[in-house]
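These notes are about the structure you will find just below.
Removed from the display is one protein chain of the complex; every other protein chain stays in position.
Letters A, B and C mark the chains as written, and numbering starts fresh at 1 in each.
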Amino acid sequence: MNNCLPHNNQPLDTETLPSVLARIHEEVVTEYGKGKVADYIPALQQVDPKQFGMALRTVDGEEFYVGQAETNFSIQSVSKLFALMLALEIVGDDVWRRVGREPSGMRFNSLLLLESEGGIPRNPFINAGAIVISDIIATHSSIPSKRIEDFIASLSGNKNNRVDSKVAAGEKATGFLNTAIANLLKAMGNLHGDVDHTLECYFKQCAITMNCIDLVRATECLANRGNSTFQTGEHKPVADKRINSLMLMCGLYDAVGNFAYNVGLPAKSGVSGGIVAVAPGQYTVSVWSPELDHYGNSVLGQLALEKLTIYTKTSIF
Amino acid sequence: MNNCLPHNNQPLDTETLPSVLARIHEEVVTEYGKGKVADYIPALQQVDPKQFGMALRTVDGEEFYVGQAETNFSIQSVSKLFALMLALEIVGDDVWRRVGREPSGMRFNSLLLLESEGGIPRNPFINAGAIVISDIIATHSSIPSKRIEDFIASLSGNKNNRVDSKVAAGEKATGFLNTAIANLLKAMGNLHGDVDHTLECYFKQCAITMNCIDLVRATECLANRGNSTFQTGEHKPVADKRINSLMLMCGLYDAVGNFAYNVGLPAKSGVSGGIVAVAPGQYTVSVWSPELDHYGNSVLGQLALEKLTIYTKTSIF
Amino acid sequence: MNNCLPHNNQPLDTETLPSVLARIHEEVVTEYGKGKVADYIPALQQVDPKQFGMALRTVDGEEFYVGQAETNFSIQSVSKLFALMLALEIVGDDVWRRVGREPSGMRFNSLLLLESEGGIPRNPFINAGAIVISDIIATHSSIPSKRIEDFIASLSGNKNNRVDSKVAAGEKATGFLNTAIANLLKAMGNLHGDVDHTLECYFKQCAITMNCIDLVRATECLANRGNSTFQTGEHKPVADKRINSLMLMCGLYDAVGNFAYNVGLPAKSGVSGGIVAVAPGQYTVSVWSPELDHYGNSVLGQLALEKLTIYTKTSIF
Partner (left out) sequence: MNNCLPHNNQPLDTETLPSVLARIHEEVVTEYGKGKVADYIPALQQVDPKQFGMALRTVDGEEFYVGQAETNFSIQSVSKLFALMLALEIVGDDVWRRVGREPSGMRFNSLLLLESEGGIPRNPFINAGAIVISDIIATHSSIPSKRIEDFIASLSGNKNNRVDSKVAAGEKATGFLNTAIANLLKAMGNLHGDVDHTLECYFKQCAITMNCIDLVRATECLANRGNSTFQTGEHKPVADKRINSLMLMCGLYDAVGNFAYNVGLPAKSGVSGGIVAVAPGQYTVSVWSPELDHYGNSVLGQLALEKLTIYTKTSIF
């Protein structure tokens, strides 16, 4: 007898997926009340906490979803994934001259490492790194926030994935910590444009509205060898294996280790309760549920993804 | 036209593996002289730097190797992987009460986080965490170092995988930093046995001798759903997906991000120049070349693994 | 025979003071070229580095000076001393609810401790603490910078001790680090007013113009039991022993230990090269010389003060 868990990387059985998602839905909703909705801006605070949506899209284009998968929400830090893809498209590997690719080991909004490491943020998914990415986009675009909107809409195929200006205004009004970070970056020479201009781009990007289905479509290229069904026009997603590795190493703030351990998929989360994850070569999946744990990640969302990789045996490990 | 790199997770073509390994061997040896052999103990310092060995074992039991794959070396921190497996076997998930599962973001021997985080090391692969693991093994074994030797030998099928007592003595004589870490753990209540007894176990474990072929056999269970061809007797490897996730997140000191980005396989390195890596469901691979970069990882070893996942398209991302 | 240095705290022999100051002047000017003028704003950078002024005023009202003691300069961080006195006058010991009284052990502009210590700056003389002091003044004044100007002028008896608007504009244009600190304080709840309004007060206060003679008059109350010859009108200096202790512990950035060791007087320095020091019960003294050491303190200024306490045996230790 062998007491090891069976390995994963099994072919996805799409026939059972509807029942798997239904089962996950049924199981996770018993966990309502174990987290807290983000309270730092009114627009997020007012969201009904007892919501859960989940969508999955295979590389063959089949889509499955349960719950409030069609309800729009503010994607918050999930936008950092799209901003990185756009910045890589604009300046290529020069991105890596200004941000690192290592997990930070610190809170997502910490200024500590920034100060001690010469103004080079550890990775593009902590706030400091994401602000550098915003600076890259802003200094290369005539209307930066529109460029990000258009980029995301081209990936998701949904032209309604736009900035919620009320949310963006809320971000700005309470964004003292991000303003501190941007000014510290400027003082250390790693913010090339105007501080306020960069921050406006950053705050707007966080306020873009999507739903679970939009998210699995917009990230399709990350699972499917760069192919993107919905992408139109001139944009070519820079969607190689390296973005997936960054998501796994840095995508869930300082809870990456536990997420890799429990779920085993590259993913990016946001404080609105959304998480998008990638099973390379197989599928993309997104979840949304506003209640957060103390790391700022969706309680039901993480649990749903853990159940998914267990039930379908699709952890990458 | 699409400028994305193609995705990976392709079936391994074993027929081409001999030529792939030969090509890698030929390519990497041009890089001799770009790193430095570890100099902190005489036994490591005296090793001829211009050596390179590589072995690969598929989950079907086929083995391939090039260079000095049969040359024995001191496995150093690669031993932390086996020690973790043994500790999980002994106390199960109680391991996680005493060490975390997050990347540290710091040098492998840093005391900083230990002090600020209440004596709980970030993960079992930094020195502080590995010393806690040694403490678990030492307090549950009559002859701790023999238990580790026997455990490794049972996995590799090679009874000669033993402690090199000369190397162990060298570790001890120069081990002031590890002694500092062990005493700090004791002061913070996270070292239950005797400090010297624990350190003896730790120093000996680092001094175990293996070669590249031993390593791919001993880690087989991590790629192959827990199955281990060579394992004999009572030991059952605790070889689930979670150990692979820990290796990916924490296995290469503070260079994990770049390694995940460039190679894309869970791996564990040591300052003797060895690295063992796992392609879940496909194969295990090991490399050994003594010249290190400034993070303490083998220069040729990392390069060889990067080439392997590119040539065979087997990055997990 | 006893190899100890003789103790200090000797009565000041004012008859020899002219020759003592002349000797110091003669000796220190041989040290020109050993430091560097502050370069972060143009107005400071353009100052002729080879200047030295020194003034001393006894508690009996006698004044002595040498060199460019009548040349005006931007007082920079010396202003933090006056701002603290004014804030104590306005809100009394409530000041200490918002800033500490301990040396920081860090660079004057570090954000590290601020983040880890809940937004309470270590003391009112590091930038973070001084910005909190500015916030106290700004939220209690109709025209904050005018209030500080008037306060200083009332202490020095010189109505020309005013803000140099060109210098203030330069501070603002390059003040990203201070802007970062102010926003971080706001994010942590320790900045009650508007961030920009507070910073304007802070930048202007640093740009006030004084000379060495103004400085020894304005600080008279700190040496003379609170008495201030030049003070007029309603302001009452809060000039007790506690301000002197703060100057000694925190007045020279992270070089306080060496300054206490070598000079032995409470003092406050600024990056324009000014230092004002207090010998309690005896005299106040000021020096100005623009070349700075790498801590940001005047090279000739520190040397002159060290010579003064040796020649006159007036170290407090």
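Worth a mention:
Everything below uses one rule, namely that a residue touches a chain if its C-beta (ideal position, glycine included) is under 8 Å from a C-beta of that chain, and two chains touch if they have at least 3 such contacts.
Keep in mind that what you see is a predicted model, and the values were worked out from it rather than measured.
Partner chains of the missing chain, restricted to those shown and counted over the full complex, are B, C.
Only one of C:100, C:119, C:157 or C:193 touches the chain withheld from this view, namely C:100. Note that of C:16, C:30, C:45 or C:227, the residue touching the chain absent from this view is C:227. The residue touching the chain not shown here, chosen from C:35, C:53, C:280 or C:296, is C:280. Considering the whole complex, the residue from C:57, C:122, C:186 or C:307 that touches the absent chain is C:122.
If you put the missing chain back, the residues of subunit C touching it would be 1-9, 100-106, 113, 122-123, 221, 223-227, 236-242, 244-246, 248-250, 254-258, 260-261, 264, 266, 280-281, 315-317.
Residues of subunit B in contact with the chain left out of this view: 110-112, 115-116, 176-177, 179-184, 186-187, 195.
Criterion: only the chains that are shown with their structure count from here on.
The touch graph of these protein chains is an open line.
Between subunit B and subunit C the CA-based rotation angle works out to 180°, given as a multiple of 5. Both subunit A and subunit C derive from one sequence, and where they touch, over half of the residue numbers involved are common to the two copies. Of all chains, the one whose CA centroid is most distant from that of subunit A is C.
Separating the centre of subunit A from that of subunit B, both taken as means of CA atoms, is a distance of 31 Å.
Centre-to-centre spacing of subunit B and subunit C amounts to 56 Å, using the average Cα coordinate of each chain.
With centres set at the average Cα position, the gap from subunit A to subunit C is 49 Å.
For subunit B, no residue reaches two or more other chains under the stated contact definition.
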